[in-house]
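Mind having a look at this structure? Questions to follow.
One protein chain omitted, others in place.
Let's turn to chain A:
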Amino acid sequence: MRVSVQSQDFDLATALHGFGTAKNTGATVTFTGLVRDDTGQLDYMEIEHYPGMCENAILKIAQDAEQRWGLTDCLVIHRYGKLNVGAQIMMVATAGRHRVDAFDAATFLMDYLKSRAPFWKKEVSLGGASSEWVSAKDSDETALKRW
């Protein structure tokens, strides 16, 4: 298992080198989150984080996932700082014996990272016309209940 909270970008192929190589791994799932621009007005996203608590919170979530789905490997990378439209924000990778385990664990990780890891997104529009903190959605909280 590996968790990294970092400002620099990551390369998927490099990050996955040597991932899930245990012989009892039958499936791996990877997910990458990108900075999305719905309106054509977004200049960049600024991600603030709570150093220390971030790493610990993600580790705990990843350990829960490993145990619950008997994962053979797990990787989480989450960036902070200024991220332009299209930039990679984060990735999770899960390795399990079967695909259902790997898919469910990846969804669980994403649901928990969204509302239990201390990151906050701010959207800054083109020309600096506005900057707004992204609000948490009720659906984020609801998503946790299924687990």
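Rule of thumb we're sticking to: a contact is a pair of C-beta atoms (placed from the backbone, for glycine too) under 8 Å apart; a residue touches a chain by one contact, two chains touch by 3 or more; residues count from 1.
Keep in mind that, in the parts below, contacts and distances are computed from a predicted model.
Trainee: Name the chain not shown, per its UniProt record: "ABC transporter", "Branched-chain amino acid transport system permease protein", "Molybdopterin synthase sulfur carrier subunit" or "Anti-sigma regulatory factor"?
Mentor: "Molybdopterin synthase sulfur carrier subunit"
Trainee: Just one of A:Y44, A:W69 or A:F119 touches the chain that is missing; which is it?
Mentor: A:F119
Trainee: For chain A, which residues touch the unseen chain?
Mentor: 33, 48, 50, 52-53, 56, 78, 89-90, 110, 113-122, 133-136, 140
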